[in-house]
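This report concerns only the one structure given below.
Apart from one protein chain that is not included, each protein chain of the complex appears where it belongs.
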Amino acid sequence: MLNFPIIVLNFKAYSEAVGEKCVKLAEYAEEVSREYGMSIVVAPPVTMLSRIANSVSIPVFAQHVDPHLPGSWTGSITVEMIKEAGAAGSLINHSEKRMILSDISIVIKRLREEKLVSLLCTDTVETTRAGAGLSPDMIAIEPPELIGTGIPVSKAKPEIVIGAVEAVKKINSSIHILCGAGISSGEDVGRAIELGTEGVLLASGYVKAKDPRLILSSMAESALKAWEKTQSSK
Amino acid sequence: MLNFPIIVLNFKAYSEAVGEKCVKLAEYAEEVSREYGMSIVVAPPVTMLSRIANSVSIPVFAQHVDPHLPGSWTGSITVEMIKEAGAAGSLINHSEKRMILSDISIVIKRLREEKLVSLLCTDTVETTRAGAGLSPDMIAIEPPELIGTGIPVSKAKPEIVIGAVEAVKKINSSIHILCGAGISSGEDVGRAIELGTEGVLLASGYVKAKDPRLILSSMAESALKAWEKTQSSK
Amino acid sequence: MLNFPIIVLNFKAYSEAVGEKCVKLAEYAEEVSREYGMSIVVAPPVTMLSRIANSVSIPVFAQHVDPHLPGSWTGSITVEMIKEAGAAGSLINHSEKRMILSDISIVIKRLREEKLVSLLCTDTVETTRAGAGLSPDMIAIEPPELIGTGIPVSKAKPEIVIGAVEAVKKINSSIHILCGAGISSGEDVGRAIELGTEGVLLASGYVKAKDPRLILSSMAESALKAWEKTQSSK
Partner (left out) sequence: MLNFPIIVLNFKAYSEAVGEKCVKLAEYAEEVSREYGMSIVVAPPVTMLSRIANSVSIPVFAQHVDPHLPGSWTGSITVEMIKEAGAAGSLINHSEKRMILSDISIVIKRLREEKLVSLLCTDTVETTRAGAGLSPDMIAIEPPELIGTGIPVSKAKPEIVIGAVEAVKKINSSIHILCGAGISSGEDVGRAIELGTEGVLLASGYVKAKDPRLILSSMAESALKAWEKTQSSK
């Protein structure tokens, strides 16, 4: 279902991420995805999940999912719930929603059983290596200290991105690796792909942009250009 | 908006609580609410919140809400989100989703600011007394060891219910007190009200019932009967 | 065992809080306590608890204790453990170690059963009111945003201190109320007592002071002076 390179847009709990504004942000993403023929995923707040999944045809991810099976759990978000709401997958272990190791493992397995995509967030080369041992579909490495800063990880810490790419390839080369934190321009996205990643995970760089549609178009263009370059050089 | 006595139905993460089945459970509640002219609240999973709020005209509660303001929070459920989804209030601190004291306090305040109803769950006379100090709209005392057992708190631990009622009235008599855990029949509901509560919080007793509509009707009838008795004896 | 006014010194996990330096910090406190005939409590790291309790005769508190009974718990700190180590009580729910409401309630009860002193930390007038409902021996209100700033709560937010004092007296006048956050001089301590508290909780203001013994003497002196004043005016 997913092609690469890929851009994953985390709407977080921003005020722009509820109601009509959220639908707009998802629709722009759909338009850019179509225009460039490129995979773009949106991750709206959980209360907007079904509405967004009904509004756009690009993949919609949850931002978090709990390890519980259906049952006597109050306030939990199960894999069954997000699937029923139309989600195609979920972020896991985002730096703003860390999980214990055993729960991460359970969630990845449960998503796989339900044919949903797992996108595990990690913060260092070591935790990326650990995460790779759990065989998620994708891993996004995001040094938390750069999140929301506008200082792109691909520029500030290229060695972490390169190290993560290498670590993943060594352990399980079928896992797709993205990077995130501080990504806010086409240039940042291009560089991320040149470092060996297959895409990016971003939030404020899209949601808080003056012209989200424009910035996303520029990101898609840069992503495809860099992708072509890296593929042809293989 | 809410009248008393009241029945609050927590759908938890039961397999019956997603999709069409969830809508049905909410619709039955709406029908019984109309038939008996009595407040019945449903608390579906967060992914179903907007759909249920659009399907029925009785109040819909979230099962949990986080203390965060809109912003850079991934996987969190804010008061703004549940409000936009159509919620009229939220459970707080359910025994399956305990919160730290300061977050409970923040959530109660934030719900009030947004004109949403707060229903705080507690487990003992002491935590009920503490909870009353935070001035939620409602408190439901539920000894966790009875949850899901079918052994009603109103029968097994009447002294806890009575103690909670007294504690609340002493600290802040405008708080409405409910009880929960093990409630599965009209008789259980009636007894809860005779002990001085203004309603009940239940989950499996409704969701897992063979005939949820029938059992809820019987609960509503018993509630009203017991209510009349206790009111007239005042 | 405890007299008022009281100064509680939280050593936190500062590098000064282990080994010989920790013993010195406790000994200074003991000296000042003797010199001024005033209650001073020290709360060293848990690994230093028994050593400090064996080194000084002033009361030694744990910084945190878990709600568990003795049993199959790995890495937990039980009330039995700190008692056996010689602790006279424990801080509970410090802003750097928040606990869920029901665990706070259990810990207060368990400390009481073991005849240990409970010192509950709160952050607002509301959580202080809630905390008072749990009947700890002492409550210390500390607005977390002032902790470690050197801006004393007694100066920056006197209305919170006054509100907390009033709230506690209303709910349970046998609870002793302290305040904390930003306290770093005798003047700060004096002012805290003039606002109606019975003492202070501080950390860096003592541990990180150039001359901890000197600053503590000045605090004790100011505390006693302010105490006399407030008592005589009653």
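Order of writing sets the chain letters: A, B and C. Residues in each chain are counted from 1.
One rule holds for everything that comes next: contacts are C-beta pairs under 8 Å (C-beta built on N, C-alpha and C of every residue); 3 or more make two chains touch, one makes a residue touch a chain.
Given the structure is predicted, the values throughout are model-derived calculations rather than measurements.
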Displayed chains contacted by the hidden chain, counting the whole assembly: A, C
Which of A:G89, A:G131 or A:P152 contacts the chain that the document leaves out: A:G131
Selected residue (touches chain absent from view) among A:Q63, A:N93 or A:S222: A:N93
Hidden partner chain, residues of chain A it touches: 93, 95, 98-102, 104-105, 109, 122-124, 126-127, 129-135, 167, 171
Footprint left on chain C by the chain that the document does not show: 10, 12-15, 17-19, 45-51, 62-64, 68, 70-78, 80-82, 84-85, 91, 94-97, 147-148, 203-204
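One rule holds for everything that comes next: only the chains that are shown with their structure count from here on.
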Interface sides of chain A and chain B: same vs different residues, half threshold: same
Farthest chain (mean CA position) relative to chain C: A
Core chain by centroid distance, with centroids computed from Cα atoms only: B
Centroid distance [mean C-alpha coordinates] between chain C and chain A, Å: 45
Interchain centroid distance [CA atoms averaged], chain A/chain B, Å: 36
Of all residues in chain A, the ones touching two or more other chains: none
